[in-house]
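Each remark here refers to the structure printed beneath this line.
Let's turn to chain A:
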Amino acid sequence: MIGKDIIFIIFAVITVGSAALVVFSKKIIYAAFSLMLSLFGVAALFVFLNADFLAAVQVIVYVGGILVLILFGVLLTVKISSDNVISHLSQRIWGSIAAVGMFVLIFIAITRTNWTILDKSEDVVYYPQSEAIGIQLLTNYILPFEVASILLLAALIGAMFLVRPENK
Partner candidate 1 sequence: MIQAEYYNIFVKIIDQLAVLDFLPPVWKFILASVIAALVFFHVIAIFALVAIWVERKVAGHIQDRLGPMETGWHGVLQTLADAIKLLIKEDIIAGGIDRRLFVLAPVIVFMTALAVFVVFPVGENFIVSDLNIGILYIVAISTLVVPGIIMAGWSSNNKWSLFGAMRSAAQIVSYEVPVGLAIVCAVMAAGSLSMQTIVESQAGGFWNWFIFSKFPFGFIAFFIYFVASLAEINRTPFDLPEAESEIVAGYMTEYSGMRWSFFFLAEYGNMLAVGAIATTLFLGGWQTPISLLSFIPGPVWFTAKTMFLVFVHIWLRWTLPRLRVDQLMYMCWKVLTPFAFVSIFGIGLWMTF
Partner candidate 2 sequence: MQSVNQYFLNIYIAIKSVLIGMSITFRHLFTKSVTVQYPRERLPIPGTSRNLLLNKIEDCIGCDQCVRVCPVNCITMDTIKVFPEDDLGLASDGSKKRLWLPRFDIDMAKCCYCGLCTYPCPTECLIMTDEYEYATYERNDLVFKFTDLDPIQIAELKEKDHIRSMEKEKKKLETAKQAAAKPGKNGGKSGEGT
């Protein structure tokens, strides 16, 4: 199973590394494309977690939807002079300290906790999830499903209302 581990490590490094690039790249457009790589890596990680349906939805929603929105936002708002809006040094220092502290905290919590987990070391049974997700959506999760659709409708109308032309 060493080969699977290698593939997993490659995707994990892609995910985390491009997340770091999102933060540290000078140009906002580089940050956007790094974000694409990071989201794609997350989708690949979902495959390792037996969430194939969710991996496809992740790519469709994040890369095909949100990332394109962000790219359009970048293209519509960036002026050539303001190509690299970078923060003050003090902000970066304090932000980094806070972030590292937060990570240390979370990491300690992860390692100290005694997780009661299923044994997944040998012959995991991968089963299709789309059917289970569909059944769950229309039985146990029917109320959140409907609320989510109303939320989407509200967001749609709200976004269109916000960017309407001024003089109408």
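Regarding candidate selection, all candidates are chains of the complex that A comes from, given by their letters.
Operating definition for what follows: a contact is a pair of C-beta atoms (placed from the backbone, for glycine too) under 8 Å apart; a residue touches a chain by one contact, two chains touch by 3 or more; residues count from 1.
Predicted model only: the values in this text are computed from it and were never measured.
Among the candidates 1 or 2, the one in contact with chain A in this complex is 1.
The touching residues of chain A, when paired with candidate 1 in their complex, are 1-4, 7, 29-30, 33, 36, 40, 43, 47, 52-53, 55-57, 59-60, 63-65, 67-68, 71-72, 75, 126, 128, 130.
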